[in-house]
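The other protein chains are all here in position, but one chain of the complex has been omitted.
Our next item is chain A:
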Amino acid sequence: MTDHKSVSIVMIEDDEGHARLIEKNIRRAGILNAITHFTDGTTALDYLFNSADGPQRNGPALVLLDLNLPDMSGTDILAKIKSADGPLRRTPVVVLTTTDDKVEIQRCYDLGCNVYITKPVNYESFATAIRQLGLFLSVIQVPDIEPQG
């Protein structure tokens, strides 16, 4: 639990293509942090809270979250991460999804999402958005995880 530990990125995205494009563009933005990719909510939650090398036991992380997942709603994952007494409540969550429904966006922020980005369908805009996210990731400070017990 030192300050030198690099921030790992946890990407929860069911679409392999999207995941690949996001990763490519993050790398293009010069971010070299490790990216762990999950295509469903259950394994992602298991990794976040229980895995030996997961963020709860192993240093700070940043979560990239898609709302449309096959097994559960992204907002459920968001609620679990941000629950008031959870160990990961200070972990930044970037919701990156195709949904641009106003109500949904508001709900995400209410649940404690830090950034909400709608995936633009136009690829150039998409690439730009992800690269800008990369730039943003390179400057933000991620809090340490409080050790359990």
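Please note the rule applied: contacts are C-beta pairs under 8 Å (C-beta built on N, C-alpha and C of every residue); 3 or more make two chains touch, one makes a residue touch a chain; residues count from 1.
FYI, contacts and distances are computed from a predicted model.
Of the candidates "histidine kinase", "Cytochrome c-type biogenesis protein CcmE", "Aspartyl/glutamyl-tRNA(Asn/Gln) amidotransferase subunit C" or "Sodium:solute symporter", the chain left out of this view carries the UniProt protein name "histidine kinase". By the touch criterion stated above, the residues of chain A touching the omitted chain are 15, 17-18, 21, 24, 68, 98-99, 101, 119, 121-124, 126-127.
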